[in-house]
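Rather than the whole complex, this shows some of its chains in their spots.
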Amino acid sequence: MIKAGIIGASGYAGNEVLRLLLMHPEVEVTGIGSHSYLGQKVSDLYPSFYQICNLVFEEDDEVIKNADIVFAGLPAGISEKYAKACLDAGKKFIDLGADFRLDSEAEYEKWYGKAYDFKDLHEKQVYGLPELHREEIKNANLIGNPGCYPTTVNLGLYPLLKEHYYKDTKIIVDSASGTTGSGKKLTEDTHFTKTNESYHPYKAGNHRHMPEMEQELSKVAQEKMYVTFVPHLLPVNRGIVSTIYVTLKDDVTLEDVYKTYVDTYKDEQFVRVLPLGKNADLKFVQYTNYCDISLHYDEHDHTLIIASTIDNMVKGTAGQAIQNMNLMFGLKENTGLNFVGPSF
Amino acid sequence: MIKAGIIGASGYAGNEVLRLLLMHPEVEVTGIGSHSYLGQKVSDLYPSFYQICNLVFEEDDEVIKNADIVFAGLPAGISEKYAKACLDAGKKFIDLGADFRLDSEAEYEKWYGKAYDFKDLHEKQVYGLPELHREEIKNANLIGNPGCYPTTVNLGLYPLLKEHYYKDTKIIVDSASGTTGSGKKLTEDTHFTKTNESYHPYKAGNHRHMPEMEQELSKVAQEKMYVTFVPHLLPVNRGIVSTIYVTLKDDVTLEDVYKTYVDTYKDEQFVRVLPLGKNADLKFVQYTNYCDISLHYDEHDHTLIIASTIDNMVKGTAGQAIQNMNLMFGLKENTGLNFVGPSF
Amino acid sequence: MIKAGIIGASGYAGNEVLRLLLMHPEVEVTGIGSHSYLGQKVSDLYPSFYQICNLVFEEDDEVIKNADIVFAGLPAGISEKYAKACLDAGKKFIDLGADFRLDSEAEYEKWYGKAYDFKDLHEKQVYGLPELHREEIKNANLIGNPGCYPTTVNLGLYPLLKEHYYKDTKIIVDSASGTTGSGKKLTEDTHFTKTNESYHPYKAGNHRHMPEMEQELSKVAQEKMYVTFVPHLLPVNRGIVSTIYVTLKDDVTLEDVYKTYVDTYKDEQFVRVLPLGKNADLKFVQYTNYCDISLHYDEHDHTLIIASTIDNMVKGTAGQAIQNMNLMFGLKENTGLNFVGPSF
């Protein structure tokens, strides 16, 4: 049994990792950490765990000490020291936050307002999107688990970009996310009476997940790609739909694109390319590790429209982290992740 | 592996049985039946199954022929012939509908407008609430799976009634259910714009689940109990909360009641008696087989208030059916049902 | 034009009074007060007022000075001094909170933890439910505007109690309210991810609105009535449905009751007794000053079921306050309140 610890376990990301690990056949959760809830039972904070999980939030050191692998659900900028402690002690570390996602320290500093404290740590980091970086993940000890929005976008564009079907390096990404993406913290914008029956963009053209998208997409395309990214807050709990707009090369048809997508993902369990004519809908990926992709075409101005959807807490966070863990420990990649999603 | 078939599999109840059985380690689903969708793939109707389940809706006879056990999600009044066919062929049958729940044919006829076609079949029927009828279920071949509302009420009142803590045989049950309880059929009342931001009672004092409650409660109390039952439609997908009002005997305290509930259910995995001071919330049982019960007391008029909540599609339908199946086949009762519920 | 001021105007109650007064043909809003948002524009806090209302939150004294009537949306226990200041200055005062609703200081102290500071003020208070106390309201300068839940219950039971159709003085009230009832304050329980797809009782048998119900119902019945009251939090923004259970006298029929209700309310614009067979639904009173009542009967145990629904922010708060103001100033009672409710 793999011994897993979670620090920052009182937040939504940590909570979902805990939930999924409790159902994972090869893992024992050996500890959960929290500063704010130290000494409290997780089931007091999250009653769905009542009589299922008796863990009590404890000190981070304790959590790390007892674990083979540590998952961290922390605010931006404070994961490094925990990662260092883990790696120094020969343990593996998966950061659910943004501290190990960006290759460029300058970009990190620009978007997160802070330089790296342990620069060489970042040479070991691997971007944990298994469908694109599987082999590196297998050998990694330090994973930057991808952001939720970038997961939809990177999976949604990968086949197109690797085949260079696009005419223009500028891509529009219009996304909508459920409120779990905003986490546990109480805010005016996630107060029920405000969010309910509401919909609006936020951080339009200025969201931290944009550099992460451009980094990965540019690598695939082998040239600099530009993304205009606008997220919206959706009055649902879980799920992201990203609707992506790309101008196609003149001689590329929707059928070409579709064939490439099906081909590219034919051996990927967790990416489902929907038949042409279907619409990706977050409804059908909720509570699963799937990314569903549907393809559409506006022929009158030769625009490809890609709809890519995930459960932001599963494929967008905890499920993907466990997929990474499975790879890192040599387990079958889908172990503990074969949920059949509810139809309603 | 147990071979399981589902007839009426295109409806919500059948769909949820299918979903849970696909994750059950000891079951193979050998067939699914539907008249309306004959020949279609279930994943066309319910896209969450895409690339997970390739089953095609087929004729009921075919489904029955290939199965050891048949689950039926049919409208009231048409299960009998399928049950008979199964039992005659040495198979087991679990009716998700109401045809095998009532002991009294007269009551059945009063509420469902139809006499029994095969009277002796009903002598073999067992009311499939494992916490109350476990031993009979183990030996049964024909199960009337309880209604969703009665499951909350019967579990919520069982300890109180068996101890005769009530002063009065009249009980008020005020319930609220998510829309999955209304099923797949399109109706004015489940049109999104109508249901959303709405709440209202329906069939107040006149719902078919009432006789089922009175039957079971009267058995426990060993005297005739009277239930006034009013369900309400709730703008959520899943879950029922029943709030139950009983006048306590003068010398019974909340602590007495609480102790009895904890004691009664201490070995029942799927019934959680919440600590005093907590409120049962459908949020924390969704997508699980749990029934959560919280106890409250209005001292100024000596009224016990019991809140009892389940996921109507799991403990209220498919999960309970599988719990019954596990008992009927000698499996561990919780096999395939150990879901850790999402916190959000 | 009546000059109206609102103190505690940044909260939901004050906000809704402001919104309705801005559409009232006989009123000019002369000032709005807030401590937390002093100096800010109301349209910054509530963007629906952008370019419609340029008022800035100012000191309470200023608000009072410029007004003929002051509405107060304050936490329990601090309205008295403002009421005194207004009455001393010859102005009228409508308290949207609970400080002037209870006749008994002992009851007030029991439920709100505080004795009265200005006892003689309370001799002038009038309980502002126009359908029951119209004549006193016309002559009042100090109104305790009713609680939202009690409005549904008192209107829902008034005809029954005045005719003494009940067999038993004990009444069960099961209510469900939208989240605006919890106000602007951010809480764990009104965080979107928690509230959405949730339903649960709170303060079961122990809510502050209970004594207010018993006070008014006992006056109508001319004997002590007992109410067991359990509110639930509903994942909608606006509206309350109270489902009320009363055992009828043996010789009273549903038709008798219905006739009495229709008769009692035939001249009341804002109380609609629905035809028998219909279900009161908060959907159809949202954004209006109506209270809709439907009557149901469980003949097998002789129980009358009354469903009574309002928009908690309109008939439950601001609309009712304006109805009171209209009466106090000799206007037509429905002035500024003739909204035709949206069907969706």
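In order of appearance the chains are A, B and C, and numbering begins at 1 in each one.
We adopt the following convention: contacts are C-beta pairs under 8 Å (C-beta built on N, C-alpha and C of every residue); 3 or more make two chains touch, one makes a residue touch a chain.
In this text the structure is predicted, and so the values were computed from the model without any measurement.
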With 3 copies in place, how many does the full complex contain?
4
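Definition applied: only the chains that are shown with their structure count from here on.
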Can you check how far apart chain A and chain C are, centre to centre, with Cα atoms defining each centre and the answer in Å?
46
Chain B-chain C separation of Cα centroids, rounded to whole Å:
38
Multi-partner residues in chain C (2 or more other chains touched) are 193-194, 196-197, 235-237
Where on chain B is chain C touching in the complex?
170, 172, 174, 176, 193-194, 196-202, 204-206, 226-230, 232, 234-239, 241, 243, 245, 247, 279-283, 286, 294, 296-301, 303, 305, 307, 309, 344
Chain C residues touching chain A in their complex are 12, 178-180, 184, 186-188, 190-197, 235-237
Provide the residue numbers of chain A that touch chain B in the complex, in ascending order.
12, 15-16, 19-20, 22-23, 46-53, 180, 197, 237-238, 272, 274, 278, 281, 283-285, 287-288, 292, 313, 338-344
